[in-house]
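Encoded as structure tokens, here's the structure I'll be asking about.
Excluded from the complex is one protein chain; the other protein chains are retained at their positions.
Moving on to chain A:
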């Protein structure tokens, strides 16, 4: 997570700040943006983790809500997210920052119905412990019916979705599998 620079009193990540202490531009540059973040330690080199994530087609393997990501060109991808109650919501995303082995950030493309941005950062963990991986997801819920749908898409508590997705990413990277107690027909699709 980016250390907040304008808050000298604390080294706490932005996503952990109480709402009153949160800088206004923490998300998509609007006051309504919801920001959620989560850090995990993954016992693998950050170059490996970066490479897996950088291929966005891999994301549905551990992101529960994301049905499909089609890579259109090195910067653009098309996301299809299963909507509650059937159907799906789709949008294009554009990579806005890319530092190999360190960071990937993306945003929904101009004109998308859903304003959404994500940022994943990779740092070395203390020696012998692999990497620390921080995800920050921000979205700006539009008003009306679509807003309600978006809120559902990201679940009532988006941070729960984020931490589950990151746990699955960690499982896949460390163990090669996604842990499940479900029988074969109901188990999540990792491969």
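By our rule, a contact is a pair of C-beta atoms (placed from the backbone, for glycine too) under 8 Å apart; a residue touches a chain by one contact, two chains touch by 3 or more; residues count from 1.
Assume contacts and distances are computed from a predicted model.
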- Note on the structure: Answering from "Glutathione-dependent formaldehyde dehydrogenase", "Acetolactate synthase small subunit", "Putative D,D-dipeptide transport ATP-binding protein DdpD" or "ABC transporter permease": the UniProt protein name of the missing subunit is "Glutathione-dependent formaldehyde dehydrogenase"
- Message: Just to verify: which one of A:16, A:41 or A:58 makes contact with the chain not shown?
- Response: A:41
- Message: For chain A, which positions touch the chain that isn't shown here?
- Response: 41, 43, 129-130, 160, 163-165, 167-168, 170-171, 174-184, 187, 190
